[in-house]
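Here's a structure for you.
Shown here is a partial selection of chains from the complex, left in place.
Chain IDs A and B follow the sequence of writing; residue 1 opens each chain.
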Amino acid sequence: MGRDRAWLIGGRTGEGVDSAGDVFARAAARCGLEVHTFRLFPPIIKGGPTSYEVRMAERPLYARSDALDCVIALDDETVARHAPALRPGGLLVVDDPRVTARPGTAPDVAVWPAPLTALAREAGDGIMRNIVALGVSARLLGLDRAVLQETVRERFAGKGAQVCARNVAAVDAGWRHAEAHPDRWPPLGTAGGARGADARGAPCRMRYLLSGNDAIALGALAAGCRLYASYPITPASDVLEWMAEHLPEVGGAAFQTEDEIAALGIVLGAGYAGVRAMTATSGPGLSLMTETLGLAGMAEIPAVIVAAQRPGPSAGMPTKHEQSDLLHIVFASHGEFPRIVLAPGTLEECFLDTALAFNLAERYQCPVIVAADQDLVLKKRTVTGLPVEEVRIDRGERLSDDEAAALGRAYRRYALTPSGISPRAVPGQPGAVFLSSGDAHDDRGVIDVEDPAVRRAMVDKRLRKTRAVWADVSGTRVEGDGDLLVVSLGSPCGPVREALARLARDGVRARFLQVRCLWPFPTHEIGPEVARARRVAVVEHNATGQLATLVLAQVGGHGKIAGVRKYDGLPFTPGEVEGRLREIIGGDGRIDRLAAEVRRCSSHDSGAS
Amino acid sequence: MATALTFKDFAGQKAMWCPGCGDFAVLRALQEACARLALPPHRIVLVSGIGCSGKITSYFSSYGFHVHHGRTLPIATGIALANRDLAVIAAGGDGDGYGIGLNHLIHAIRRDVDLTYVVMDNGVYGNTKGQTSPTTVAGTITPSSPSGAVEEPVHPLRLALAAGITYLAQGVSSDVPQLVRLIAGGIEHRGFALINVLSPCPTYDRLRTYQWWRARLVNLDEEPSYRPDSRELAVEAVSSRDASIVGLVYRAPGRPFQSRLPRFRPSPLASERLAPDGERARRILDARYAV
């Protein structure tokens, strides 16, 4: 698998941990490495404990690391929190020479005090200790000095030549200091990789370092999104800020609303009027949007909603990770209407799913939710290319102006077609004026029609619409083979893939099913897989087994489904998944535990004995 | 459009309000105003809320969107941004607009979104059978306040002025010609226009009848000394004379949201022919994210 190293810098919010991590990740990427980042940050603007992990390797990475090679601790708490994750043989760099490793840290972890603050002061300002730390780190990990300096220069270019030069000097000071330290690792990557060729010699013009939020925003732009309205919330605010910067370039607009109800309302207004629009939010915002979601369902309005989950309920842990809104996303809002829920698990899928969501919203005339999660949208990863050319635009069945004019009052906006989909007109088209309503209505949009047959027909029509969705959407992505079926979705797919690769090296075979579309539920794809499997492990970030609940309801599998769940705010590491899967397949001694898990899975909250 | 439009061009289904309901006058005035402005039905979007008042979209012929309770303004804002060529009119009740939906009103006003908002203010929740509304007079006995409403009513005109509105008017269902002028003026205004209409609900409100209003109302439009372009006069009028005024209360040059959004497309977004924009995505990728 090649070399694979994980570095972490930790300190307090407001001390430049984030920007140091960003610079380091970028420099590593420029050295031709594949990079995967993971931030652990508090909901406290200054002074809260924060850290930034950069994992680097010569093959694509989809998960954070099980263990760290090098930790830069700007403060004590970083030592307490992260030193225990250092691998045997790892290195702990501390600014404060009095610091020693804590209980729980591997015995052969070395503690190396480096006078980061002092060196920064010498370079011009003590606050640059984060940058000094980068110099130290590059030297220790064997990254190219010039690449790092160039990256730092770029980063501070906007702040004036003096600041810029000072920071470059800080890198140097760190680098030089670290020369005193025995080179612990062979060099990683090559300077030539930067903008030249990656580690495998491919041209680098197409290599990018970006986050899931970036990919989502890019996907929306590529798909023709023109209006974006949202209310700030972690971790979705990035999308607002991105769109506010780039939508004006295409004559569109992104702006902040008074609340999430207004945000989705604006998206619906735009969708009704024929413009692609989107909002992004997290749990609390999504809960507020619940009623408006149903209007999109009833009035058959296209709308795209990105739901980046975080730990709940209520405000929960705003800066941590979870996937505990799945059943809410699938079932929220009173009454019954079609919705489509896409579940990207990688950066590329964030991009493609968001772009696809606009087509689906217009084709099926319904809300489409891109169900993401904190880890997926915030972490940055290198990608080689993004499939921007794969974006297609399909605006669904629309009346032309001539058709609209010809139909005039004869137009049936909600015509009872076999597919359930009725050709749309939009305001401004002459002739076919019609009424859309959140009230029950007949095929012309007339409300207060009380005929039971009409009600039944209209309910059926709406629910029928998404039957054909599988022509446009893959419900799952299935890989590998074996008696054990592992089912997951969203960001845990990264650690699952890595865990399965490790198991495969030990000769343990398993089949992996990534749920790509959560609703309509891909029963036709998952059913046969569950039927064929001897055991099924459902890996998800919540306590009650929400994905497992959907599998059980839609497919069955009581008696052979076990839950692999984590709900402590942190994403799975590959090792955690590997360990839990080994338990599940670990022979007869473990069957009882499996059975207990299964029972829990099938009646999670009921406390049934 | 060779022939002139009349209100009949905007006739929707037969209106099912109670006999004597003030909302008939609002419907008629809206139809007359649109005819007067020669706005063909397909260039109008009427967005209504839930309530007796909200049924107006069924009785008026244009593109119509009958949305959920209290949310006319976000939806109308989305439409107004999506297609700047449309006349976007929001309409609803006092519960819809000043109860559940009041926050959107204040924020739509400060955005100065270019749209027209007509509130059919009957001082009750008509459609749910007569409970108090935010404009119910304190002391009124209703099914939800059997000992008399204890809350002071909201003052929509005061709030709208305080929020920085650029077109503010109040009409009454007994004076359709004035209503027509006020609504037409609102539609012509570039910016957010609120027309509060005192619209009696004879079924659930025995107090505020047409006569009751007639005895109380002062018509600013007929006051020679009143100048609707004076903020001071407007503040004074709504503070001291309160709800008992009709006419154009205030008008200032609008600063519509649509025109202030940076680089916002002047022609309707809705008429843009979309093509996949991979190239732009690639450019941004290269500029922002290339390593």
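Keep in mind that, in the parts below, a residue touches a chain if its C-beta (ideal position, glycine included) is under 8 Å from a C-beta of that chain, and two chains touch if they have at least 3 such contacts.
Remember, predicted model here, so these are calculated numbers, not experimental data.
When all copies in the structure file are included, the protein chains give the formula A x2, B x2.
Keep this in mind: only the chains that are shown with their structure count from here on.
Once the centre of each chain is set as its mean CA position, chain A and chain B turn out to be 41 Å apart.
Those residues of chain B that touch chain A in the shared complex are 12-13, 16, 40-43, 45, 47, 50, 55, 57-58, 61-68, 71, 73-83, 85-86, 103-104, 106-107, 261-265, 268-272, 274-282, 284-286, 288-291. The touching residues of chain A, counted against chain B in their complex, run 26, 29-30, 194-195, 204-205, 207-210, 214, 218-219, 221-224, 226-227, 229, 246, 248-253, 255, 257-259, 261-277, 291-292, 294-295, 299, 382, 386, 388-393, 395, 426-439, 446-448.
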